[in-house]
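All protein chains but one are shown in place.
Showing chain A:
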Amino acid sequence: MSDAPGTTVVAGRGAPPAKTALRPAWPPRPRTYLWIAGSVLLLALPFYLDRFWLQAGLFAMAAAIGAIGINMLTGSTGQLSMGHAFFLAVGAYGYCAFAGDGGDELTGLGLPTAVAAVLAVALAGLAGGLFSPIAGRLRGAYLGIATLALIFIGQHVLFNAHDLTGGFNGRDVPPLNILGFRFDDSELVVAAIPFGSAEKLWYAGLVLLAGCALFARGVLRGRPGRAMNVIRDHRIAAGVMGVPVARYRAAAFVLSSMYAGLAGVLLALVFQRTVPDYFGMVLSLEYLAMIVIGGLGSVAGAVVGAAFVSLLPQVLTRYSDALPLVAESGTGGVAPGEAARYLYGAAVVAVVLFLPGGLIRLVTRRTAPPKHPDKPTPGTPGPSGEER
């Protein structure tokens, strides 16, 4: 085997033993405590939050899953997508169609809901795969415009394919039911707290988000992630390094679509109804805003950005009385949703100007290892012997 490590390249220059500065596993570093505290808090929240905030949190989790997906495509592989909302719609409506029992006169295969959820994600991936040959031919703004077409096609189908989508009014979402455990409002009391759909879905959402985040991190830090990043940074070098560029671009598209599909399924379950209006161009732009604000190419950045963009309108809605200028919609002031859009529009501009790398940089910058004092810092590439 030619790739066996140890084929001699080392001429002379006795290789010093690799310094393996392994830190002891105990005591754990402060970061570990932070993770534990955060997890406990997230697990305990359903016992303290009312339904409004639980739903807001669930929206944020679904958005985070979708944002991780588009960040792998746009942030890590450099393929601009304005069509993310389309794949969310495929997931949401796909779930309804697979799981629906046809009771509401709409197409429904009546499959077990867990199977329907998996199939909906697969369907979204398939849709991404079908689009990827087009994506493989286009780059940059042209790809963005081509993906925009998906939104228009999607909206047209959602409004007009009545039998499948319910048209303007949308369709009801069958509650998730995994092996007899129903994620709906049927009575369940845990520690004197009645558990409704929001409480139950909260835990499902946490598990899904954690799984999706870990998977994406593994992908991005491993061999596929390195190939995706070089396609973004130096497309020509990528091919020369042996990366089949077209195949990886297609794979990134499929993977990102599957994440969008799952986000769509979760959103549908939380909303309990899917309506076509929601899956428009604004949603696609919101996802782009999330990854720009949070941090392009980073899983944590996608989660932070998703939380910021999806919780902001909820915060403004809940506290509109206390905020200047913001008012209930229709009473003269700026409606909370609108105010939120202004705010994260401003946030996008601010991040692009002052915080390239996104909010997540605020965290990682602090914990980054200290720079070598004897070497120039980034941004000062002084080629001292430059000749030409």
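By definition in this document, a contact is a pair of C-beta atoms (placed from the backbone, for glycine too) under 8 Å apart; a residue touches a chain by one contact, two chains touch by 3 or more; residues count from 1.
In the analysis below, contacts and distances are computed from a predicted model.
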{"item": "The complex's invisible chain, by UniProt name, from \"ABC transporter ATP-binding protein\", \"FAD-dependent oxidoreductase\", \"PqqA peptide cyclase\" or \"Ferredoxin-NADP reductase\"", "value": "\"ABC transporter ATP-binding protein\""}
{"item": "Listed residues A:L58, A:A127, A:A204 or A:V219, member touching the removed chain", "value": "A:V219"}
{"item": "Touch criterion as defined above, residue of A:L111, A:L158 or A:L255 at the omitted chain", "value": "A:L255"}
{"item": "Contacting the left-out chain in the complete assembly, out of A:L130, A:A237 or A:V282", "value": "A:A237"}
{"item": "Positions on chain A contacted by the hidden chain, ascending", "value": "2-3, 5-13, 15-16, 18, 214-216, 218-219, 221-227, 229-230, 233-234, 236-237, 239-245, 251, 255, 369, 371-372, 375-379, 381-388"}
